[in-house]
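Notes follow the structure.
Just one protein chain is left out here, and the rest sit where they should.
Letters A, B and C name the chains as they come in the text, with residue numbers starting at 1 for each one.
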Amino acid sequence: MEPNTNSLSHSKWRSVLHEVIFEADTPVGKAFDIVLLCCIAMSVIAVMLDSVSAIDSQYGRILYHIEWVCTILFTIEYILRLLCVGRPFMYAKSFFGVVDLLAIAPTYLSMLIPGSQYLLVIRLLRVLRVFRVLKLAYYLDEASILIQALRASRRKITVFLFVVLTIVIIVGSLMYLIESEESGFTSIPRSVYWAIVTLTTVGYGDISPKTSLGQALAALVMIMGFAIIAVPTGIMTAELTQAMGQKKVSTQACPECSAEGHENDAVYCKFCGAKM
Amino acid sequence: MEPNTNSLSHSKWRSVLHEVIFEADTPVGKAFDIVLLCCIAMSVIAVMLDSVSAIDSQYGRILYHIEWVCTILFTIEYILRLLCVGRPFMYAKSFFGVVDLLAIAPTYLSMLIPGSQYLLVIRLLRVLRVFRVLKLAYYLDEASILIQALRASRRKITVFLFVVLTIVIIVGSLMYLIESEESGFTSIPRSVYWAIVTLTTVGYGDISPKTSLGQALAALVMIMGFAIIAVPTGIMTAELTQAMGQKKVSTQACPECSAEGHENDAVYCKFCGAKM
Amino acid sequence: MEPNTNSLSHSKWRSVLHEVIFEADTPVGKAFDIVLLCCIAMSVIAVMLDSVSAIDSQYGRILYHIEWVCTILFTIEYILRLLCVGRPFMYAKSFFGVVDLLAIAPTYLSMLIPGSQYLLVIRLLRVLRVFRVLKLAYYLDEASILIQALRASRRKITVFLFVVLTIVIIVGSLMYLIESEESGFTSIPRSVYWAIVTLTTVGYGDISPKTSLGQALAALVMIMGFAIIAVPTGIMTAELTQAMGQKKVSTQACPECSAEGHENDAVYCKFCGAKM
Partner (left out) sequence: MEPNTNSLSHSKWRSVLHEVIFEADTPVGKAFDIVLLCCIAMSVIAVMLDSVSAIDSQYGRILYHIEWVCTILFTIEYILRLLCVGRPFMYAKSFFGVVDLLAIAPTYLSMLIPGSQYLLVIRLLRVLRVFRVLKLAYYLDEASILIQALRASRRKITVFLFVVLTIVIIVGSLMYLIESEESGFTSIPRSVYWAIVTLTTVGYGDISPKTSLGQALAALVMIMGFAIIAVPTGIMTAELTQAMGQKKVSTQACPECSAEGHENDAVYCKFCGAKM
């Protein structure tokens, strides 16, 4: 019976590990998650500071060590996750599985290609796990409303983006014909870039029209941008209002008159007075 | 009976051609549309790259050939469209008919006026046919909600644009009086251009007030722009909510008078009083 | 009886004049309004072009004449308006009365103070009469919804503007302490100007933080601006939705069950089926 016991103890060991690493309900699991988040935050800040030459020249060695320690810890954690999960391959292919891998790859890669260690900021995506540590249900609920609204407005946004793309390419080409190269409109792609900068009301000013005709067209684009910015906002708001509204209305129908649309706290039907 | 048969076969030939070119339901029609879209995308990209001097000097010849091949293909397609459609003149006058013509004209025109080939990007408008290839009904439905909302807010937007126009001209003139020419406010039209750049929150910074009074007025305009940007968004959102809400109207028809458009909570038909 | 007849014919002459000048229902009144609008547009464009030195040096004389002809015409029209209206003093004090006076004053003033003729662009406000010529009722209806929404959100906007003012002054002062004078933060008022430019997302770039701490604070202000811009939009949208919604719901109550909230096209009560 040894293999069985072994398998049992093995199975128990895995289930404990699973609880610590994947759950945030138990004190140990929560502590693990908080330590993990601190490591992630620390390593991302280390990578960011490493890029500042003044800091790098002075604390470069320490930052380098932090980076490697974090990477090794995350590698161990990644292997443990694969070990204790039921279907390792499924996990490796999931969103967080891929993020976990991407979060350790750049350090090893930087030994071959210098500079690639800056990609380590992708580790930040791991912090999205943070919502598990906080009062999970609330935040997921709110996030799900946002995602639901985004999903519902998917097609409208596609239509909208397509129209925007058409506008910026045509406006960019017109500007290329109108403005001289000295103003910065050296090619159509660059003019399209200017059109996007203008339409989105970012307005760097690195490229800006100099001729009267160009400025008139630019003014037209800005007024259009004014109107156009209203569209995604309108879509998003309308969808959010719907998504939030759906949460508020009970799906319960009156047993007497079958009327629907009751509020969640309704005890009696508001149309016929029957008990619900 | 030969002419008749001829006419019949001719009619059949036209109907097949019509199905291939104008419909996207059959596999052949869909394939035609996809090939067409690729051609359009390719030719627009070719025109855009052609304007980049570094690429033009190296691949100019290839791009030139792509341009001509696409133009000839589109010319043939345009003629076929005119041939197989019932009323060619009606089609030529329609939105897509005009776009199809504009999409081939610049290349021929560029033989007379150099530089006009950049207008070929107008071809991009042809890509709007893309929605036919995608799951048509869904996207047209969403687009129609957007268009319905835009149409409903037409008059409000007119009133709004008129007020904005009045504001920018008056503010521009005031700035012309306040600021010196060195700051870039060289004429009222240019000051109006600045006012539009500021009110729409684009803010290039190519023209910006230098005096204290000018900066105070600019700050006022910005705060106003802050409030003004809320208006089109508000209009658009309110109309979109309504346009989307109308979709929520019950699809139930009255069993008595067949009237539609009842609210979801209606118990009796609001037109004839029959129980629903 | 001569004075009476005289008074009668005088009264008739005034009423005809009133109809021509103040109404837009009769063909003559409409024609008068259209001619007036053209004059206004022409004179505003003349003033704007007059400020462009290249145009002024060539066509200055013509523009000067247009300006004086328009001013004299408007002066005659202003006097006629005062003559044919019942209470001239009431009219002179009304919004359009003041605008009419301001629209002619700058030309006469420019004889004393050179440069003041550019204030003539205030004439543009007269163009607001345009809505009378167009299908009046529709536009006034839409404008009244906008104004109603603005009035309803008056207090919320006041609270909001006050909070924004407090934020920009405090942020501006902090930036003045953090940033050196070389970055353009030469005084608190100028720093406050920068804070407004940043918070409203205009972003000229004429003043921008150079130190790390300043950039961090600026980033914070931007993110805040991101959230803050949502507030007036939200207020405006919510009020507009209400203002528009109120137009859509009939105020009629069911004679049987007294239920309210019926749609405008309802013939029978949707709750009890009684004829309304």
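Going forward, a contact is a pair of C-beta atoms (placed from the backbone, for glycine too) under 8 Å apart; a residue touches a chain by one contact, two chains touch by 3 or more.
Quantities reported herein were computed from a predicted structural model and do not represent experimental measurements.
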Hey, which of C:11, C:144 or C:212 is the one touching the hidden chain? C:212
Taking the entire complex into account, which one of A:21, A:63, A:104 or A:149 touches the absent chain? A:149
Note that subunit B touches the chain not displayed via residues 201-205, 233, 237
Hey, which subunit A residues sit against the chain that's not shown? 44, 47-49, 51-53, 115, 118-119, 121-122, 124-125, 127-128, 130-131, 138-139, 142-143, 145-146, 149, 157, 161, 164, 189-190, 192-193, 196-197, 200-206, 229, 232-233, 235-237, 239-241, 244, 262-263, 265-275
Considering the entire assembly, which residues of subunit C contact the chain that has been omitted? 155-156, 158-160, 162, 166, 169-170, 172-173, 176-177, 186-189, 192, 198, 201-205, 208, 212, 215-216, 218-219, 222-223, 225-227, 229-231, 233-235, 237-238, 241-242, 257, 259-261, 271
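Simple rule for what comes next: only the chains that are shown with their structure count from here on.
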Pick same or different for copies subunit B and subunit C, depending on whether their interface residues overlap by over half. different
Can you tell me the C-alpha superposition angle of subunit A onto subunit C, nearest 5°? 180
So which of B-C or A-C is the twin of A-B, meaning more than half of its contact pairs are the same residue numbers? B-C
Just curious, how far off is subunit C from subunit A if you go by their C-alpha centres, in Å? 42
Find every residue in subunit C that makes contact with two or more other chains and list them. 201-205, 233, 237, 271
